[in-house]
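One protein chain is absent from this view; the other protein chains keep their places.
On to subunit A.
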Amino acid sequence: MQLGDNISFAFPEIWLAISAMALLMIGVFIDSKYHRFISFGAIFSIFVALFLVNFGTASENASLFNGAFVTDGFGQFSKSVIYVAAIFAIILSDRFMERERLARFEYPVLILLSVLGMSLMVASTDLISVYMGIELQSLALYILATFNRDSRRSTEAGLKYFVLGALSSGLMLYGMSLIYGFTGATTFEAIAAGADEANRIGLIFGMVFLISGLSFKVSAAPFHMWTPDVYEGSPTPVTAFFAAAPKFAAMAIFARVLVEAFPAATDALSDWQQVIVLVSILSMVVGAFSAIAQKNIKRLMAYSSIGHMGYALMGLAAGTSQGISSVLVYMTIYLIMTIGTFACILMMRRPEGMAENISDLSGLSQTRPGLAIMFSALMFSLAGIPIFLGFFAKLYVFMAAVNAGLFVLVVVGALSSVIATYYYLRVVKIIWMDEPAPEFERDAGPGVKGVAILSTVLIVAGIVVIMPFLNIAAEAAAATLF
């Protein structure tokens, strides 16, 4: 295939790269009072990329650059979700960054670059491009975590994230080099073809290291240590972004690596299944128990995300087409819930600064009934209470796990879900039953309010609005991996 033919399939990524560089140059040369337009430009260019992914040459199936990059239904679904999450993250940051004096034009540019990294990552079928994509997105995220460089907490968060991220990249690279050493290949297809009895132990060894590195990126236990500190220290809109798009991208490439490079056909399924089951159980338990004692709402969300990654991994552990489709459904719904929750957290502001303690929410129902209703709905949904969208997410992964015969996993999942309900409902109790705390300011801005209202509407009415459509799309996307 000629280079020119290859390029037309990679148009969304090329567009993102060029627009990031163009916005960077524009940002350097225009006056600082026009820097808002860089944000609009970034949102526009992600919209264009979203269009290109779904309606251009990039929506056809192809494998390019010697198997380093593919366009298929799975990639198309993942990229679309990632782009939408990134757009919301930029919208959420608008007013916050101005108030905290962090409004700099590099912020949307870095988000664009990390979106580019995620986009390349979910579309890769080669270990080298997986690594390069992960590095590109993580490097941008480390910088975003440290964006408030004059705050000790923010720099600590960035440094911790960077050091631990580098360590996990090292583990992952070691695993990749072992896989390459034992199969002589870096493309997933060739790895699957090169697996035989003689090199099985070495291959498993490499695979376990690869899984460790990827578990770090999705913040699954026992590689979750960085999550609470980074969530707490980073500026809140950045945390909202962390919790959404990169998690989805990492989970998507997790699924693609395991299903394509270690398929059931080569008996590798049982090897990685037990590792994923263990990681999933640990994440659910850690998420459920550690969150109980939290006082800071951002730390609570961090432990909640660890728990949710455990449930998503439950679908992956099933290893079937149904399982992968349930992972995609779960992650998409988690994304809607988490972005909505962070939009609500961004509205928790008093004249003296951002309020981040759970106790600051007390009596919210009397001072801000609208916000109280949204917050409670989101908490119910995160807990997985029926009618709300979060319930269907859990339902699908449980169904997939039951069909794959993973009953222990399902029982642990159900139990930890009950425990997790306690801390979500505690927030609801504080909002509705405690004595009112001083009122929050009402100037969060139309963007943040709009995102909060939109995601609340989606999680309440989701069963009719998005569930039928999401389910079909996720099933079609997952089927392309098998």
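Quick note on the criterion: a contact is a pair of C-beta atoms (placed from the backbone, for glycine too) under 8 Å apart; a residue touches a chain by one contact, two chains touch by 3 or more; residues count from 1.
In this section, contacts and distances are computed from a predicted model.
The listed options are "5-oxoprolinase/urea amidolyase family protein", "NADH-quinone oxidoreductase subunit J", "Electron transfer flavoprotein subunit alpha" or "Cytochrome d ubiquinol oxidase subunit II", and the UniProt record of the chain not shown names that protein "NADH-quinone oxidoreductase subunit J". Which of A:Ser19, A:Gln76 or A:Ser129 touches the hidden chain is settled by the complete complex: it is A:Ser129.
Which of A:Val48, A:Leu139 or A:Ile419 touches the hidden chain is settled by the complete complex: it is A:Leu139.
From the set A:Ile38, A:Val53, A:Ala68 or A:Met118, the residue in touch with the chain omitted from the display is A:Ala68, counting the whole complex.
Although one chain is not shown, part of subunit A still touches it, namely residues 3, 17, 21, 24, 64-66, 68-69, 104, 106, 109-110, 113, 116-117, 120, 128-129, 132-133, 135-136, 139-140, 142-143, 146-147, 149, 178, 198-202, 205.
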